[in-house]
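Only one structure is covered here, and it is reproduced in the block below.
Excluded from the complex is one protein chain; the other protein chains are retained at their positions.
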Amino acid sequence: MIPVLLILIPLITGLVSFFLNHSNTAKSWALLSSFITLTVAIAGIFFYPSQQLAFDSAWLPDLGSRFSLSMDGMGKMLCLLTAVSFPLIFGATYKNQYKNPGGFYGLMLLTQAGLIGVFVATDALLFYFFWELALVPVYFLCSLWGGEKRIAVTFKFFIYTFIGSLLMLVGILYLYFHTPDHSFALRSFYNIKLAAKQEGFIFWLFFIAFAIKMPVFPFHTWQPDAYEQSPTSTTMVLSGIMVKMGIFAVVRWLLPVFPNASVQFANIIIILSVTGMLYASLIAIRQDDIKRLIAYSSIAHIGLMCAAMFSHNKTGMEGVMIQMFNHGINVIGLWIIADVIEQQLGTRKFSELGGLAQKAPVLAILLVIMALANIALPLTNAFIGEFLMFNGLFQYNMWMAAVAGISVILAAVYTLNMVQKILYGHTVAATENAVDISSNVQWVLVVLAIMVIALGVYPQPLINLTKDTVNAIMVNR
Amino acid sequence: MNAIILSALLGVVMMFSGIITKNKSNITKIAAVGLFLLLVANVLNTYGGYVVHVDTHSLLNFEKFGLFFNSIAITATLIYVLLSGKEIENVGVNTAEYYALIFFVLCGVSILSSFNGLLMLFLGIEIMSIPLYILTGTDKRNLKSNEASLKYFLMGAFSTGIMLMGIALVYGATGTFALGTTSISPSAGVVKTSFLEVAGLLLLFVSMCFKVSAAPFHFWTPDVYDGAPGVFTSFMATIVKAAGFIAFIRLFDTHTDVLGPTWKILLAFVIIATLLIGNITAVFQQSVKRMLAYSSIAQAGFMLFALYSNNDFAKEGILLYATAYSFATIGIFAILIKMKDYTFDGFNGLAKSQPVLAFANTVFLLSLAGIPLTAGFFAKYYMLASVVKTGGSLWLVIVAVVFAAISVYYYFRVIQAMYFKEGEPETTTITTGFKTGLVLLAALIILLGIFPSIVLNYFYF
Amino acid sequence: MSTTEILFFFLSALAIFSAIMVLVSKNPVHSVLWLIAVFFAISGHYILLNAQFLAIVNLIVYAGAIMVLFLFVIMLMNLNAETEPQKHVWMKLAGAVSGGCFLMVLVSLVRQATDMQHKTALMKDGNIGLIKNLGKALFSDYVVPFEISSVLFLSAMVGAVVIGKKE
Amino acid sequence: MPIQYYIYLCLALFSIGIIGVLTRRNAIIVFMCVELMLNAVNLLLVAFSKMHYGLAIGANPETTVGIDGQLFVFFIMVVAAAEVSVGLAIIVMMYRNTHSVDINFLNRLKN
Partner (left out) sequence: MSKLVYLVPLFPLLGFLINGLGRKSMSRSLIGIVGSGAILASFVVSLLIFFDVKNNGASVIALFDFINVESFQIPFAFQVDQLSSLFLLIITGIGFLIHLYSTAYMHEEEPQHFGRYFAYLNLFVFSMLLLVLGANYVIMFIGWEGVGLCSYLLIGFWFKNNTYNYAARKAFVMNRIGDLGFLLAVFWLLFRLGTASYGDVFANVSKLSSFDVTAITTLLFVGAMGKSAQIPLYTWLPDAMAGPTPVSALIHAATMVTAGIYMIARSNILYTMAPATQTLVAVVGLATAIFAATIALKQNDIKKVLAYSTVSQLGYMFLGLGVGAYTGAVFHVMTHAFFKALLFLGAGSVIHAMHHEQDIRKMGGLKKYMPITHITFLLACLAIAGIPPFSGFFSKDEILTAAFAKNPIYYFVGVGGALMTAFYMFRLYTLTFLGDFRGTQDQGNHIHESPSAMTIPLIILAALSVVGGLIGIPEVLASNAHSLEHFLAPIFAESAKIAEHHHLEASQEYLMMGSSTLAIILIILFTVNRYKKYRATEQVDSSFSKLLENKWYIDELYDSLIVNPLNGLAGFFKNIVEKSGIDGMVNGVGRLVGYGSRQLRLLQSGQVGNYILIMVLAIVVFFVIWFNDLSIMRFFSKIF
């Protein structure tokens, strides 16, 4: 029952939110809703017996599709991430003013419902449904409340991902007709035996969909633009949670369903990912815009996760699991800071910033912590994930790991560059009259920072949470 | 049979209603009531209730499939009349006659959903087409309407000629007009199809392609849909087109094995051409109405998949597709004909001035684009699934989804205009009833998008 | 060569010649007249095939009613002068060539159609074309389409009124 | 008479009709060419009807095989008549508005 609640709460509150016109009402409503979701998620995940975490009911009997939801470790973790992120996002952007606030928060909550749905669906068709449900509200969010070039950019994003998901749909259909019992159930999908050629072909259909979502080089070009143009709270959802959809989907729907193809093509994909890591890192070095920098940095991080997934060993997979959560936390923190800077100073360009540390020491500290997490410094959460992932990649191919490792160095270059350009040096025109962050943002960031460090020092809870998933996937390797 | 008889009678009733009352809205009400009766009669028929028993000498064959399509078509027409009745009244003075013609078209539709021989197919097509030639030209002062009417008529007559030649050749080879009989030369012991029959079927195929506006026989569609009065375009693009598909599928249901493997190649060629021309050309259009014309071609490309795969999935799917597509398109046209300006820019800022319209329109467009949670998704889904089920031809499915993604481009242009652009769209007066109707229709589409079984189970079987 | 054959070839030649004249006549009225000649030739074929009813109906409906209607319209529009502007010669050529191709393709098919190789159409004999038999079939087996065609006429009638009536 | 002769004849007439449709600009003539096509089909149907009759009569002298072909012709004529009435009405309407029946002038709707 818990997963159903997790989907229904944001869904219903989201729909209600469309009818709230007053800004503060809508905000409080959304915040309330997200807190309820969080409570339910925590209660459900940690305190309820596991049979409460599954739900199954007839949906489309003649299609062989059931409304079946279930949470394994990875699902729990990502639901938790989603549930944690939304209150933080709402809290951090509480002071932002939107035209038509009811619509904005309504769409945000619908996105949340879609995201949770993706993470808990154990029926391929249902999964596809939620996959799209998460996309459509984001389209409207970005196009309505985004930056100057929002319409074209969001449109590109939408069509890009839509092509991907349609290809996936073809793949799902194909698999459906090859299931022994003509069903969309995850379990049935796992039992499919395909001929090598077919498996390879369908594998790519799925992979392209997921690669676009993650995004993996060279399918990434929608991402920096979309991140740049979206309203920041949407960007947080996009990069904090939505990209995890791609990774999640690979773990849940790609690797176990195409065991042979995913080994066969692992080389190509890892090469792509590693290329993407270096490529994105290098581009990030030359960025002059906070948002674009974070976007490219995110591409690099995702590249590592993708490479680690296809390394086909438990270590790498454990790393991916942890990193899914941690990357979400970290990148949301960075976006919040980017948002604060943009809202307050009216610019995101490094060339127009500087010396903020003098004016806003609290922001400076928190930015430094987030930046350190971004470069995976030990004792921040990202280190554990990256350590395990590199480890996994190393076990697959040490040269790949070595080459990919260069991105670690580059990450330090561009992240510290960002920190320096924003915080250090003398104040400039834009930062002359800057003040420190408001208390709501401060609290959110402090919570995030605490999570960053706590999970960096003691990551074991996350590892334990996702152990079952890793073991289930890697059972035959 | 109920539907055929009753729709013909209702047509006559409508003709006379013009004499009884001069109040146009009363005529609309009569038509709506008539449609409702027609629906009831057809549903009765579906479950074994007959008004009169007629021995059709197996010229007609009333299967659930066809009867159920009738219900869909009649429901769609009812929705259409309820939403756009006002506009039908505004086209010209002969409101009663327009409705009469609409009922005659429905009669043709009912025949097409149950024909069991080439004769009834021919008659059905003609009964459906001839009123349409007229409806296209009802805006008599408008040269575009005239032109569309004449173009439609000339090309329609030409395609009738092609069809008849096809029928004649099939008859020459088989000696009968009934469906599903094949001349097999007994000499070789191998099933060898008569060249004449194949040639005839090919010509039939061409003329049916013409009717459902499949490329490269689609050329009449954009011009006619554009030129015809908006209300009637709506009718033509939805119910009539769907009926064409039903006839198409019924016709080729039993013949595919006769046609040999080349059949699929040819059909694939037609499908790709249709998708290509429909989708690509729609991208550049400036008028929403004309865009919808091209989009209807594109949608036809998808519906052709039902023909291509020709299995139970396809049959269920085409019904769902017809429903989803008709409902959504009727909705969009109902909104479109309220607008003063049919271009994309005419929709600018609609979300501000008419949020309900914009919302409903968005749902309809999403449905046409095939986004999940709308009926359009399952429609497309069934089409793709039916092809995948046949095994092989995955490449065709992939081509189709790529075009489906392109279709998002032009559908979303309307959404962008409504929501993201500033403007003061001019509309005719919009009543609360109209809004309610739109919202209900949108809700129906979403409902079908979540539980398509409503259409497929509760009514169908 | 039997009389039937001579008649057949004569009528065929007449039909094709008249049909071509329909195309090439610049004056629409002439076209109409040539078309009527085609119809007569075809009626002749019907008689040869002993389809008497159709032969008569063809003359009455087509040559009598329909063509007169055409003639009326042409007269009404005062198109008897050679007013029709000529199509571009390339378009004409393209039309002729593609029509010719169509013919070629079909003819080549018919030549290969082995099942048509030794079949003949029964001339003169047979009474299915007689009005008695046709009527019997029409009002028994084919009564449904017969009735339904009334809908066709109704709609044509309504249509003509809608289109033709002055507003 | 060999049935192929009839087929060739009818195909020729049919093709002439098509060529007429393609080469003439006068809407009425185009329509007449369509009628020519229909007549070609009619003749073909009658010929086939007699062919099938001829094939069947050997087995059963009372057979009515082939009668459906002739009835079909009858229905084609019915439809043709209806079509002509509508078609001419449309052409007349067009003429009233533009004073021309040239189909090349029908180009307001394009692209």
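Every chain is named by a letter (A, B, C and D) in the order it is written, and numbering of its residues begins at 1.
To be clear about the criterion, contacts are C-beta pairs under 8 Å (C-beta built on N, C-alpha and C of every residue); 3 or more make two chains touch, one makes a residue touch a chain.
Please read these numbers as outputs of a predicted model, since none were measured by experiment.
The hidden chain, counted over the whole complex, makes contact with A, B, C, D.
When you scan B:91, B:206 or B:351 for touch with the missing chain, the hit is B:206.
Among A:123, A:199 or A:318, only A:318 touches the chain that is left out of the view.
Listed residues A:104, A:335 or A:390: the one in touch with the omitted chain is A:390.
Of the candidate positions A:160, A:176 or A:189, contact with the hidden chain is made by A:160.
For chain C, the residues in touch with the chain missing from this view are 87, 91, 94-95, 98-99, 101-102, 104-109, 111-112. By the touch rule set out above, chain B reaches the unshown chain at residues 151, 154-155, 158-159, 162, 195, 198-199, 202-203, 205-206, 210, 216-217, 219-220, 222-223, 262-263, 265-266, 269, 276-277, 280-285, 406, 409. Mapped onto chain D, contacts with the missing chain fall at residues 18, 21-22, 25, 30, 103-104, 106-111.
Convention: only the chains that are shown with their structure count from here on.
Counted by C-beta pairs in contact, the busier of C-D and B-D is C-D. Centre-to-centre separation of chain B and chain D, using mean CA positions: 27 Å.
Between the CA-based centres of chain A and chain B the separation comes to 43 Å, rounded to the whole angstrom.
Between chain A and chain C, the centres computed from C-alpha atoms are 71 Å apart. Touching two or more other chains at once are residues 3, 7, 14, 17, 21, 31, 48-49, 51, 55, 65-66, 68, 71, 75, 79, 82-83, 86, 89-91, 93 of chain D. The set of chain B residues touching two or more other chains comprises 119, 123, 126, 130, 133-134, 137, 140, 172. Across the interface of their complex, chain B is touched by residues 106, 109-110, 112-116, 140-142, 144-145, 148-152, 154-156, 158-159, 161-163, 165, 167 of chain C. Per the touch definition, chain D reaches chain B in the complex via residues 3, 7, 10, 14, 17, 21, 27, 30-31, 34, 37-38, 40-41, 44-45, 48-49, 51-52, 55, 65-66, 68-69, 71-72, 75-76, 79, 82-83, 86-87, 89-91, 93-94, 97-98, 103, 106, 108-110.
Listing the residues of chain D that touch chain C in their complex gives 1-9, 11-26, 28-29, 31-33, 35-36, 39, 42-43, 46-51, 53-55, 57, 64-68, 70-71, 73-75, 77-86, 88-93, 95, 101-102, 104.
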